[in-house]
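Only a single protein chain was left out; the remaining protein chains are all shown in position.
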Amino acid sequence: MNGKGLALIPRAEGKQTLKDFKSDQEVRWCPGCGDYAILAAVQSFMPELGIKRENTVFVSGIGCSSRFPYYMNTYGFHSIHGRAPAIATGLAASRPDLSVWVITGDGDALSIGGNHLIHALRRNVNLNILLFNNRIYGLTKGQYSPTSEVGKITKSTPMGSLDRPFNPISLAIGAEAGFVARTLDSDRKHLHSVLREAAAHRGTSLVEIYQNCNIFNDGAFERMKDPATRDAITVRLEHGQPIVFADQAVRLARTGGVEVVPRESVREEEILVHDAHNPDPSLAFALSRLDEPAFTHVPIGVFRSVDRPSYDQLMSEQLEAATAKKGQGSLSDLLHGGDTWRIS
Amino acid sequence: MNGKGLALIPRAEGKQTLKDFKSDQEVRWCPGCGDYAILAAVQSFMPELGIKRENTVFVSGIGCSSRFPYYMNTYGFHSIHGRAPAIATGLAASRPDLSVWVITGDGDALSIGGNHLIHALRRNVNLNILLFNNRIYGLTKGQYSPTSEVGKITKSTPMGSLDRPFNPISLAIGAEAGFVARTLDSDRKHLHSVLREAAAHRGTSLVEIYQNCNIFNDGAFERMKDPATRDAITVRLEHGQPIVFADQAVRLARTGGVEVVPRESVREEEILVHDAHNPDPSLAFALSRLDEPAFTHVPIGVFRSVDRPSYDQLMSEQLEAATAKKGQGSLSDLLHGGDTWRIS
Amino acid sequence: MTKQVQQLDRVIIRFAGDSGDGMQLTGDRFTAETAEFGNDLSTLPNFPAEIRAPAGTLPGVSSFQLHFADHDILTPGDAPNVLVAMNPAALKANLSDLPRGADIIANSDEFTKRNLAKVGYAESPLEDESLSEWRVHSVPLTSLTVKALEEFEISKKDAERAKNMFALGLLSWLYHRPVEATIKFIESKFAKKPDIAKSNVAAFNAGWNYGETTEAFSVSYEIKPAKLAPGVYRNISGNQALAYGLIAASVQSGLPLFLGSYPITPASDILHELSKHKRFGIRTFQAEDEIAGVGAALGAAFGGALGVTTTSGPGVALKAETVGLAVTTELPLIVVDVQRAGPSTGMPTKTEQTDLLMALYGRNGESPVPVVAPSTPSDCFDIAVEAARIALKYRTPVMLLSDGYLANGSEPWKLPEIEDLPDISVEFTTEPNGEDGTYLPFKRDTETLARPWAVPGTPGLEHRIGGIEKADGTGNISYDPNNHDLMVRLRQAKIDGIDVPDLEVDDPSGSARVLVLGWGSTYGPIAAAIRRVRRSGSEVAQAHLRHLNPFPKNIGEVLKSYDKVLLPEINLGQLALLLRARFLVDIISYNRVRGLPFKAEELAGVIQDVIDSE
Partner (left out) sequence: MTKQVQQLDRVIIRFAGDSGDGMQLTGDRFTAETAEFGNDLSTLPNFPAEIRAPAGTLPGVSSFQLHFADHDILTPGDAPNVLVAMNPAALKANLSDLPRGADIIANSDEFTKRNLAKVGYAESPLEDESLSEWRVHSVPLTSLTVKALEEFEISKKDAERAKNMFALGLLSWLYHRPVEATIKFIESKFAKKPDIAKSNVAAFNAGWNYGETTEAFSVSYEIKPAKLAPGVYRNISGNQALAYGLIAASVQSGLPLFLGSYPITPASDILHELSKHKRFGIRTFQAEDEIAGVGAALGAAFGGALGVTTTSGPGVALKAETVGLAVTTELPLIVVDVQRAGPSTGMPTKTEQTDLLMALYGRNGESPVPVVAPSTPSDCFDIAVEAARIALKYRTPVMLLSDGYLANGSEPWKLPEIEDLPDISVEFTTEPNGEDGTYLPFKRDTETLARPWAVPGTPGLEHRIGGIEKADGTGNISYDPNNHDLMVRLRQAKIDGIDVPDLEVDDPSGSARVLVLGWGSTYGPIAAAIRRVRRSGSEVAQAHLRHLNPFPKNIGEVLKSYDKVLLPEINLGQLALLLRARFLVDIISYNRVRGLPFKAEELAGVIQDVIDSE
C-alpha cells in the first residue's frame, strides 16, 4: 500500500518484519497497561508501509505514552510536555521525505499541548498523530485529565472534577482537521485498519486511541471491551457503508444531529451511509456527539478523511516557484542587491 | 435585565450612563479603526446591565484590541499576549461577585492563546469573551493571523499564507462551548443584543466581533457592510425564528449539514427554526459552516446558548459542602490532625 | 527463649523492593511508629521514574530510608545499617550503599532463578559467598506470610501482597516499636475490605511473632526516645509542611488561598494536599498548563486572593513571562519551585539545587524578585508563611525554592503555637490616595516602596494595570525615558529593601577560621558534617541562608570575617556566583550534581580538607 501520505518517502528495499521495528530498550510500562498492545500493534503494522525504516521518525511529548519512541527501532525524539506537534511540524515541514509520527497522551495533547494540536490540524503538515487517551494523567500518578468525565475523583479532585471534558473528535473537527479517527488499544485489527488510512492520508491525521491505564483509571473503556456490552455500544464507521450496529441504526435527526434508532423502525434509505470524504464536516461532527452521554454509543473508525494540500507540500511549492521565477539564490547577488556604492 | 450571568453581582444604586464607563485615557487606535465602534457600543451598553461599575473588570491580552480596558472606567488588567482567559479564569473563579470581560484579538485568542481559550470554553467559568476578529495582526503591523484567508499576502507571507484559517465559531463549539455568538463592529444594535445575551449567560460566553482594521486589512468585512451585498449574505440567527434572509432560507441538507435554498422553493415546515438552546451542538456547528467558502453566507447572532452550571459556581458549592460537612477549617486542628506525640 | 536486647543510639534502615511491594507504605508506617515512640528521625524515599517498571527489574526498585536516633539528627543517614531487600533487584540496586558489616534481611522466596536472571545474578548471592562481608538474614517472607494467612478467605495474590506487613512486623519487633497505631491504621485503610484488613493485621503480627520466636534473630535493639524540646510533635514531609504553611498564610493574612497549578513531579503533592482543605475556603485549580496555572493565580491576586502556583523547574521556565507581569504590576504572588534534576526533563524523581539563577534571572528585562528557600522538611511550613509575608507586604511575586529531597523527606516537627505565627494581615486600599479624590495605583508606601492594593469591588478606585511601563504614581502607560529608568530602579529598590533577618552564624568558640555556608536542603548534611568535624577536634563555623534575595544585611560582614568560606551546592556553583559578584569574596565551591543529597561523611571530608589546607 502507498497512499499519498507516503508518496515522498523512499521505499524499503527488502521486506521488513515486526522485529525490525523493535528497539533494544526494555519496555517499562506497568504490567497490563494498554500501551503494550498499542506498541505491539504499531510494531507489527509498520512493515506493511514498506517505507525505509530510517525515514521513519516517532516524536513524543511527556507522559507514560510518550515513552513510546524508545521502543521503536526508528529515529525518535522524546521531547517535552505538550510540544511534540510543534517539533514534529518543523521536522515534517522541512523533510517531506520522512514519515513522522507523533505519540501523545490526553494530557500531553489536550491539556498543555492543546494549542499545538489544533494548529497542527488546521495547518495540515504531513503528520500522523496518535493520541493515547486513557482519560487520566498516568505518569504523574493519577490526576484527572481534560478527557476525564465530570465528577472524576482523583488526587487533585477529591470531591470530583468540575469541568466538562473535551471530546477529542469534536475538538479536532472544530479545528478544521482533515483526518480524524478513533480506535481501541485492544482491537488490533481495527487499530491496523485505522493506522493504514492515517498513513495513507497526506496532511495531519489524528487518531484517538482509547487506552486502558490499569493503575489509575482501570476499566475506563470496559463497556467497549466487555462482550456483554461491547456490541451494543460500538458504532463502526466505514466509508460508504450504512451506519448500523447490533440491532440499531443511525439516521439524521430532525434537530440537526444524528440519532440511534432501532434498525427495524427505519427504512433502508433513512439509514445514514457514512461519508468520510464529505467536504462539509458537519455530519462527522454530529457523529462525534453520538457518545453523549458517554459510552452510550461510541463510534470508532474514520470520522473524516478529506484531501487537501498539505502544508509542507505548499511550502515546497513556494520554494520551487520562487526558484523557478528568479533562479536559485546567489549570496553575492543578495548582498549587492540594494543601493550600493563603491569607494576606492 | 438580569440573567443568571449577573445573579451574583451587586446591583448599582443609581442610574449609570455611558459617561460613567469612559475612562480619562485618550483613545489611541488608528483613525477609522473598527475598535472605536466596539468601544462606543460597549460603553453605551454597560449601564443597561445595572451592576456596580466597581464590580466590573475588563481583562485583555496584547494587541490593538487589547488596549480596550484602558478606556473603560472599570477595573482593568492589560495582561500579556494570549493569557487573558487564564488570568480572568482565576479572577472570576475566586470572585463570583464580579462581572469579568475578556477582550482579545484573533491573534491573541486563537494563535498564542488558543489553548486557554478552548479550555475556558469547556470549563465554563463565568466570563464574557469578546474576540475582536480583524483577521490580521494589527499591533505588530500586519502579519497574517489564524483567521486570515488562505493565500493572504502579508509581510510574513509574501507569496501568500498556506494554512487554513480557524472558524472561531466551529472551534468554540468543538471545544464544548455553552455560549457562542457572532456580531459586527458596525452594527451597534446587533452588537448590543448579543452582548445582552452573553452577559445574561452564566458560564463562558464567546462573542466573535468582526472588526475592520483599516490599516492592515481594510474591507475584510466589506461584503457584510456594503448595502449592495450585505443583505444577501447576512444570516441573522434568532432563537425560535425560522432562518431566512433576503429571499433565501436555510434547511437541513441530506448530507448532514445545512444548506441555503431559495425561500420560494421550500415548504414552511422545511425551513430550519433556530434553536440556540439545543443541547446537541451539531446543528449550531452545521450553521457555523454556512460561510464556506467564506462570505457566501455569514450567520450572525447567537449560535448556541445552553445552560450548564458554571465552574466558579461548582467550585463554590464544593467549598460550601466541605464546610457544611465538617465545619470551617481550624488551623490548630489541621496541624494537630495527624499522628502526634508530646514530649515534655 | 529470652532474647538479648542491645542499646543503640541510632539506626538507619532501608526498605527496598519492587514498586509493587509497598515499600513506601511500609516505610511510612515504620516512620509513624518511630515518631510515636519519640525518636528523632529523618527519611528519604526514593521511587523509580516509572509508575510500575517491569516487576523484578533494577529500574523498578523503590526504596525508603529511615534514620532514627535517641538524639537529634539531621539527615536520613549516609549508609544503612539494615537493608530489607524484598527481591534480588532490591539487593543489587542497594548493595553498593551498604557498609560492610551491615544487616541484610532478604526475602529468600523471591531469589528464584528467574528473578536472579532478571538482574544478572548467575547464582543466588544468598547462597554463594558474595555477601560474606554482611550479616545476611535469609527469611522466606512470602511463604511465611502465605502460611500465616492460610485460614483467611483471601486469594493467594492478596496473601502474598501482605508480605510487606510481615516485614514491618518483624522490623517492629526488632526495634521495639509500638504497634497499636499500625494495627489501627491497617484496619482503617482497609475498612471497606474487612478480610484484607484482618489478614494484613495477621501478617503484621506474624512478622512480630517470627522475630520473637525464631532463632533467626537473637538480638533485638532498643533506641531510647530522643530528648527533643518539649512540645507536641508530628512527623511531616516537606510538601505537606509547605501546603500547611500556605494554609497558615491564608489564615494569618485573612485572604482566601487560590492555587493555580499543573501537576508535575515532585510538586504535585502540594496540589493534592491543598485540594483536601476546602473548608479553609481554599480554591485549587488544576489548570491546562503551567502558564494558565500562574495566570489564574495572578488573576485571583488581582481580585484580592493569596495567589499561589506550585511547580518544578520546567514549569518555572514556562511561567516566566507571567511572573514578569506580576513583577511589573506589583501584585503579590507565591511561586513554589520544588526543584528536580535538570536540565530539561532531567531526572524528575531526583533532587537538585539548580534553579536558583533561573528564579532570579529567568525573565526578560530587569525583573527582580525575592527568593526564599527552606532548609528542612518542617521549615517548609515557616518558609511558606515567610514567602506570603514578603509577597503581601511588598506586593511582589516571591520565588520559593524547595526541592525533591525536602518535598518527600520527612522529620518530626514541633508544632508551632498558632498565636506565635506572624500576623501578616493586609489592608486593602479603600479610599482615594491622590488629589481630587483620584486613586494612584503606583503611589508607593514611603517605607516599603509597596504600592497600594485596591481590589475590584471597591467603589471609586477603579483603575487599570498592565505589562507596559507605567508612569510613577498614576500607573498610566508611559514611554518617558526618565520615568522608565526611575521605575526600573524603584522596583529594584523595593526588593533590595525587603526586611530580612540577619544571618545567624553557628560558631561556638568564635574562633573558627573556616565558614561553611549553605542554602536550601543541604542544611541537614552540612550540619551533620560540621558535627563530625567538630567531634574530631576541628573548629568550623556554619551559616545557612534562607533568604537568597535580598541577602541578609550582615552577610557581607560574615563572609569577610572568615579566612575561608566553603559553599557546598547541588549545582555548579550558583549561589557562589552571586556572592562572588556581590562581595568579591573568593568562595570555595564544592559541587556534586548527582541528583542526591550530599552525604555527611563526604562533606565532613571536604570541610576537613579545607581546614587542613589553611
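Chains here go by letter, A, B and C, matching the order in which they are written, and residues are numbered from 1 within each.
Convention: a residue touches a chain if its C-beta (ideal position, glycine included) is under 8 Å from a C-beta of that chain, and two chains touch if they have at least 3 such contacts.
Nothing here was measured: the structure is a model prediction, and the numbers come from that model.
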{"item": "Hidden partner chain, touching residue among B:A12, B:M46, B:I80 or B:I300", "value": "B:I80"}
{"item": "Sole contact to the chain not displayed, among C:P125, C:G281 or C:P314", "value": "C:P314"}
{"item": "Among B:W101, B:Y144, B:F245 or B:F303, residue touching the chain not depicted", "value": "B:Y144"}
{"item": "Residue numbers in chain C that touch the chain omitted from display", "value": "49, 59, 312-314, 316-318, 320-321, 324-325, 327-329, 339, 341-347, 349-350, 352, 354-355, 357-358, 360-367, 466-469, 479, 481-482, 484-485, 488-489, 491-492, 571-572, 576-578, 580-582, 584-586, 592-596"}
{"item": "Interface residues of chain A (partner: the chain not displayed)", "value": "10, 23, 25, 52-57, 59, 62, 69-70, 72-80, 83, 86-95, 97-98, 115-116, 119, 315, 318-319, 321-323, 326-329, 331-332, 334-336, 338-344"}
{"item": "Chain B residues touching the omitted chain (full complex)", "value": "26-31, 62, 64, 80-82, 111-112, 114, 137-141, 143-144, 146, 155-159, 161, 215"}
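Note that only the chains that are shown with their structure count from here on.
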{"item": "Overlap residues in chain C, where contacts from two or more other chains coincide", "value": "278, 288-289"}
{"item": "Residues within chain B bordering two or more other chains", "value": "115, 119, 315, 318, 321-322"}
